[in-house]
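Complex shown without one protein chain; remaining protein chains in place.
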Amino acid sequence: MQQDQTLKRLKTIEGHVRGVIRMAEEDAYCIDIIRQIQAVQAALNKVSTGILEDHLNSCVTTAIRGDDPNERERVLKEITEVFATATKV
Amino acid sequence: MQQDQTLKRLKTIEGHVRGVIRMAEEDAYCIDIIRQIQAVQAALNKVSTGILEDHLNSCVTTAIRGDDPNERERVLKEITEVFATATKV
Amino acid sequence: MQQDQTLKRLKTIEGHVRGVIRMAEEDAYCIDIIRQIQAVQAALNKVSTGILEDHLNSCVTTAIRGDDPNERERVLKEITEVFATATKV
Partner (left out) sequence: MQQDQTLKRLKTIEGHVRGVIRMAEEDAYCIDIIRQIQAVQAALNKVSTGILEDHLNSCVTTAIRGDDPNERERVLKEITEVFATATKV
């Protein structure tokens, strides 16, 4: 995913969050608000996954092919950490 | 959770998303962006849970104590559905 | 979902976990093991959702229609809690 697409998606998500705020202000039905929040989260998951994909193909690949063992260790540890957070360990 | 708190939290989240957009524009480190997205999602989860709590104590309670079996069925089905989406069935 | 179906599904999941153990013992490819674990979790989500559905239609409905305000509060609080855990607040 290119940076342009990431930005475009994030701006759509910002608009989506504003829509949820409007629903809350207008006292929309609770379940409809929750559903929209869940839609925002699904969109955020797609952005995260796209960013991770880019990251693996750039920084992670460079670090692993590089000569600095600390750097290699660091990038791999970060992947594990974001995966752990994503799966809520 | 009162509606005021929901709104306040959602506005904080909107600001947080704008912060993530700025990070992406300024070409911040991928993992830092992903971590901020994960923080936004944790905040959204708290809002959803708060809204669900209010909903159970108001609409759901009213519907279940009411006389319309279709309405009762509907509100309970909705709870099951948002739970299913939350757990990604 | 009836109790029979819950039990049947849980036994299938137990067999699935045993399959994952066998994969680990036989030194299967890491990603294949992770995928099977993710499949087990999707199956567990379905069981949880089914149990919640039954619970809403039985205990929760009875408590809310009943005369004990503490009991009403308790059952609704529990729903909020399992939702919060599911969404990892």
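Order of writing sets the labels: A, B and C. Residues in every chain begin at 1.
Everything below uses one rule, namely that contacts are C-beta pairs under 8 Å (C-beta built on N, C-alpha and C of every residue); 3 or more make two chains touch, one makes a residue touch a chain.
All values derive from a computational prediction rather than experimental measurement.
Chemist: Omitted chain: which shown chains does it touch?
Modeler: Within the full complex, the chain left out of view touches A, C.
Chemist: Residue-wise, where is chain A in contact with the chain that is not depicted?
Modeler: Chain A touches the chain not shown through residues 42, 45-46, 48-49, 52-53, 56-57, 60-61, 64-65, 72, 76, 79-80, 82-84, 86-89.
Chemist: In the whole complex, what residues of chain C lie against the chain that is missing from view?
Modeler: 3, 6-7, 10-11, 13-14, 17-18, 20-21, 24-25, 27, 29-31, 33-35, 37-38, 40-41, 44-45, 47-48, 51-52, 54-55, 58-59, 78, 82, 85-86
The rule is short, and it goes like this: only the chains that are shown with their structure count from here on.
Chemist: Considering only which chains touch which, how would you classify the arrangement: line, ring, star, complete or other?
Modeler: Chain contacts: open path, no cycle.
Chemist: Between chain A and chain C, what is the gap in Å from one C-alpha centre to the other?
Modeler: Chain centroid spacing, chain A to chain C, equals 26 Å.
Chemist: Could you put a whole-Å number on the gap between the CA centroids of chain A and chain B?
Modeler: 17
Chemist: So, what's the distance in Å between the C-alpha centres of chain C and chain B?
Modeler: 21
Chemist: Give the residues of chain C touching no fewer than two other chains, as numbers and ranges.
Modeler: Touching at least two other chains: 88.
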